[in-house]
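One protein chain omitted, others in place.
Chain IDs A and B follow the sequence of writing; residue 1 opens each chain.
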Amino acid sequence: MTHEHDGSSIDLERRLVQVMAENRLTRRQLLERMGALGIAAALAPIVAACAQAGLTSPSPSSSAAGSGPTSSATAVPSASAAASASPSAAASVAAASPPTPEKDLIVYNWDSYIGENTIAQFEDKYGIKVKYVRFTDAVTQMASLRKDGKGGGYDVSYPASTEIPGLVRDGVIQPLHREWIPNIANLGADWQNPSYDPNNQNSVPNYWWTTGFTWDPAKIPADLTSWDALWDPAYSGKIGMLDDVQECFAAASFKLGLPINSTDDAELDQALALLEQQKPLLRKYTDDDIGDMTSGQLWISHAWSGDWVQMTYDNPAIKYVIPSEGAIRGSDTMVITSGAQHPIAANLWIDFNLDARISAANSNWTGYLGPNAAAMETINPALLADPNLNPSAEMYAKLTELIQLEGANLDKYTQRWNALRA
Amino acid sequence: MADLPLGERTVAAGAATDARPPGGPRRRSRLGGAFFVLPGIVWLGAFFLVPLAAILIVSLGTNDATGHIDLSVLNLRNYVQAIRPEYVPAFANSLRYAALTTVLSILIGYPIAYWISRYGGRRKVLLLILVMLPFWTSYLIRTYAWMIILRDNGVLNSMLQAVGLTSEPIALLNTDFSVVLGMTYGFLPFAILPLYVSIDRLDENLVQAARDLYASGRSAFLHVTLPLTMPGIIAAALLTFIPAIGDYVTPDLLGGAQTTTIAKVVQVIFTSGRDWPYGSALGFLLMVVTLGGTLLALRSLRRETFAA
Partner (left out) sequence: MRTGRNRWLTGFAALTYAFLFAPIVILIIFSFNVSRRNFVWLGFTTDWYPKLFANQDLIDALGITLQVAVIAVIGSTILGSLLGLGLARLHFRGSGATETLLLLPMVTPEIIMGISLLIFFSQLFAQNGSLAQISIAHITFCISYVAVTVRARAVNLDPRLEEAARDLGASATGAFWHVTLPLIAPAVAAGAMLAFALSFDDLVITSFNAGVDSTTLPIFIYSSLKFGVTPQINAISTIIVAVVAVVLLIAWRLGAFGGADTTVVAEPDAV
């Protein structure tokens, strides 16, 4: 997997983004004056429609990881053409200028989950200082966001899309100021109105992924395709599982052929028994699958697809597979907490990350693809062409989404998980 | 510099006894005690005792469906659940790691303390400072140093392979070995200091007299030096056992899938789980084990002190 992370290409990209940002700024200033005349408001729907038309239409056969964007991206345009023709630039015509943003922004996110230079570019553009706080696992993330019922002091976070209905119901997140997020038009048509959050009123879809496993062929020279590999005594002491309760139970359920997301006690006990059986073979439940695989601590590990891409930066030989029994697919979002101290900056952050080039840079660096149709043109074609990252419709059908666990059902999982880990 | 006044304090404080000047203090002409101790007592009462009581109360409550703590009906359900067999391995790990760490720290700490005291000469203080220097740097940083050393392709495995002792990397990190090593390294200075103090206090003439009476230096050591320095050994044991049994950071960073300690379980419940009553029950049990061990050690310390 080739990847552009040599200095020169980053510099070029950065310069392009800067040029774009400057253009946008002046265009926006112009539009402010137009807005005063009411022209912008009248133009907005038309421009939005144009932006839509400019997008590649995603394949109707799959909602999330369509093959449509893949084919479109194979016609790689030159970088400058992409920049000038970027629909995001056109979409910003509809922008109502937000008030002066706050000076700070606190982002609560996974480690290595945005582009290498995204924060610096955002800080340069807006003069807002970003504090990027990392969590180790999704359960901790939700506990922190919910501990005071309004986001735990963070401004922006990245919960899984399945969490959105609960977060909205409990008032943990606030509706987006869509007029300050013109780049929302960059989302593919399939993602403009997701079932978990109609019309993206409270969240913006960010990335999608699959959960399979990775292995180092230098240590395990085999063509692995089944979850069985993570239970293979031949790799005893070199196996890692993600430190994630739902993912682990899902892996065991796939292997057993049980329904995923079960809340049936007997079925959960079966999955637990299988995980208990696996535990002596494990080296660790890992929070850092990337580091553990590339350092050789693990030979084979349960892993998220994007993390695998990041592993290949250090060890290009590492492989990843979506197991034949089926696997988890997921998507996540960007949200603004209801208690956010810096809501304007938070909306600007979301808009910035929806920018075609920033979004592409995020995907190119993290290995996670997203629903940003405008970004497809500048995403590394190798990522788009990889069936593990961008599954075919046939493969897609074998993927299942996790559900949001609440109350007694959540307790069923956590009690078993605590017992497993003890 | 030769006689450090550490001895009394270590032992006395450890034994919760007091070494006061004979005759007792005169109260009459000096500022009174309440003025001095009241602010501290109030502070510790408010921010130490009350929170401790809160753990106990919450541990008797239940976690309702929305994740709030319900204290309307107090019961022992959480304790019954806490002693279920699934949690035995974590309790066993905690006890095993703490015991091994304590024993190793004393086995390593005693000779070095003895050496500094007997052969340190004028450089005693410098040698002590050197022992304490690692302690004064962050515990996390020292643990991280072991991560670099113990990895599969880390310093130690590279060296072993370079000299041809092994051909494949040995799994050192994420094992019981790495956890006990990390804890021993982390808490060793806690053991050396009290050992040093008690050895340094020991009157060399006693050993010399015993040497004259006993046949060998070995039995002089076993019958005189060792019993007389027992308070230091017990203080050292306490000072390594207490932090070791409550440690979750070392097992988290140096351990693996099989090295979960009860403190780690408690930590996970409080940072990512919702069932605080249950976590409180586990924490309270941990507290009971620790205090039990401490009281036991203190009692034998008192006995030793009187015997001496």
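The rule is simple: contacts are C-beta pairs under 8 Å (C-beta built on N, C-alpha and C of every residue); 3 or more make two chains touch, one makes a residue touch a chain.
Computed from a prediction, not measured in an experiment: that's the story for all the values here.
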Listed residues B:I129, B:L165 or B:L213, member touching the removed chain: B:I129
Per the touch definition above, residue among B:S138, B:S167 or B:N205 touching the missing chain: B:S138
Hidden partner interface residues of chain A, rising order: 106, 111-112, 129, 131-134, 136, 147-148, 152-154, 287-288, 290-291, 294-296, 314
Interface residues of chain B (partner: the chain not displayed): 1, 4-6, 8-10, 13-14, 16, 18-21, 24-27, 29-37, 39-41, 43-45, 47-52, 54-55, 58, 69, 108, 111-112, 114-116, 118-119, 125-126, 128-149, 151, 153-155, 158, 185, 188-191, 193-194, 197, 217, 235, 238-239, 242-243, 245-246, 248-249, 253, 263, 266-267, 270-271, 276, 279-280, 283, 286-287, 290-291, 294
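Quick note on the criterion: only the chains that are shown with their structure count from here on.
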Parts of chain A lying in touch with chain B, wherever the complex brings them together: 137, 139-140, 143, 146, 237, 241, 279-280, 282-285, 295-297, 407-408, 410-411, 414-415, 418-422
Of all residues in chain B, those that touch chain A in their complex: 63, 65-67, 84, 86-87, 89-90, 151-153, 169, 171, 173-174, 255-258, 260, 262, 264-265, 268-269, 271-275
